[in-house]
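The structure under discussion appears below in the form of structure tokens.
All protein chains of the complex are present and in place, except for one that has been dropped.
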Amino acid sequence: LERRLAFLSLLTDFGIEDGYVGAMKGVIWQIAPDTQIADLTHHIPPQDVFTGSYLLARSGSYFPQGTVHVAVVDPGVGTARRPMAAKLGKFYFVGPDNGLVTFMAQMALNQGETCRYVHLTNKAYWLEQISHVFHGRDIFAPVGAHLCRGVALEELGEMMDDPILLDIPQVQQQGQSILGHVIQIDHFGNLTTDIPAHMLAGKHVANILYQTTNFGRLAQSFGEKAVGDWVAMIDSFNYLSLSIVNGNAASTLHAQFGDPVEVIFEKA
Amino acid sequence: LERRLAFLSLLTDFGIEDGYVGAMKGVIWQIAPDTQIADLTHHIPPQDVFTGSYLLARSGSYFPQGTVHVAVVDPGVGTARRPMAAKLGKFYFVGPDNGLVTFMAQMALNQGETCRYVHLTNKAYWLEQISHVFHGRDIFAPVGAHLCRGVALEELGEMMDDPILLDIPQVQQQGQSILGHVIQIDHFGNLTTDIPAHMLAGKHVANILYQTTNFGRLAQSFGEKAVGDWVAMIDSFNYLSLSIVNGNAASTLHAQFGDPVEVIFEKA
Partner (left out) sequence: LERRLAFLSLLTDFGIEDGYVGAMKGVIWQIAPDTQIADLTHHIPPQDVFTGSYLLARSGSYFPQGTVHVAVVDPGVGTARRPMAAKLGKFYFVGPDNGLVTFMAQMALNQGETCRYVHLTNKAYWLEQISHVFHGRDIFAPVGAHLCRGVALEELGEMMDDPILLDIPQVQQQGQSILGHVIQIDHFGNLTTDIPAHMLAGKHVANILYQTTNFGRLAQSFGEKAVGDWVAMIDSFNYLSLSIVNGNAASTLHAQFGDPVEVIFEKA
């Protein structure tokens, strides 16, 4: 295997205070020294596999073809849960088999691409000493680095076809309305919903409701509204999102993951 | 254009929790894979263009010649505010035309260098899909990456000579005193002022006042004072700053941006 420029992202719930992420980067560069490493986020709420899976797909999709995404939100570390690698369309995934892969796999399938999964069993690609609690450093980082070096997915273990996939809440269309959910709350307090832009395309939205708060119609940009106004927009990832101009909608509304959001269309 | 090693910095108010910055890095490496990317900070107070502009100039000036500084503090995203790139002496700037460029432009002009500005209009250098709310990823990151590849500034759009520049508060010299301001509060609670070292050079300082608190004379280092003492020093960027030894001056004094700071010289 020759040295080569490769790309690897890291997403964890480790935080950035304790040096855990640094140790993973050291391991990666020992194996694949030319790898460009990007932190996606290390602030996934502790053990929140759903949010980890969601943000991984959302940010990870902007990386170069062949990027290795190492994701570690791993409440089952040290139990029988399988360590896993996967090829999901044009990206690699390395992490625990606990549903983290769900959104990225779904994205690949939606684009007509195939997904292949490997149960990591070939310890030749792990660190020599494996702790019970830090597979991110001991298994996932070195396996990711070996993928960056060009090792084939099949070399890493045994193919498997039953990865754990999360049960994603479904958006429901009923007559003149769509019922979705708050699926993520970001740093600015924006509420991301699971209602995709294409479900609103070509229709006339009358009202967008979060509980008793009416966000009105869709806006094109924050600039259309005044500071402090409620605003419903298609966000940068092509989903409906709810905000307050220059404010924090989530804290104002005490919004939580899973809260219902309703879009009501005008009668024809 | 050949592949080449280049340097790019990122400064935003996006925080590091939601993966926004990661998506920008993915976009950059798709276009300019050999680019070394440094995070300056992603914790600019939300939509605080002034602080963003100040910290960009202060930290960005230590980078290699030709570094591309991509800065996104962008309350006007989605409105008519212009997307912009600039050559400011030896650095490139890419970001919104809202004053973010001010301090870095002033620094270049103070060093006798020229500034050239381009209104970004050539969409060939943007992502194909442009959202209304995330020009950092869709316009500024790819434009920055194309500059890293060696694309000429003029290729990116139309030259402009009227960038928006912030109104920076002026330091006033009156008889035996100088009146300046708190211009930034850092992580340690140090108060950075806008009073440059050269205005104090060769003079005998009698008192340095923040409101009713007297910091006394200038110290050379923290080591001259005891733990808990007020201390006024020339900071690492050659401006007067006010601190408490091993303490947090900003929270102790309830200090805020813009608060007046007075330096009183001894009578000759």
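When the chains are written out, they are named A and B in that same order, and each has its own residue count from 1.
Heads up, the rule we're going with is that a residue touches a chain if its C-beta (ideal position, glycine included) is under 8 Å from a C-beta of that chain, and two chains touch if they have at least 3 such contacts.
As the structure is a prediction and not an experimental result, all values here were calculated from the model.
Only one of B:55, B:104, B:141 or B:191 touches the absent chain when the whole complex is considered: B:55.
The hidden chain makes contact, of the residues A:11, A:40, A:56 or A:77, with A:77. Although one chain is not shown, part of subunit B still touches it, namely residues 5, 7, 9, 11, 16, 36, 38-43, 55-56, 58-64, 67, 184, 186-188, 220-223, 233-238, 246. Listed here are the subunit A residues that touch the chain not shown: 14-27, 29-30, 33-34, 37, 46-47, 75-80, 131-134, 137-138.
Just so it is clear, only the chains that are shown with their structure count from here on.
With centres set at the average Cα position, the gap from subunit A to subunit B is 31 Å.
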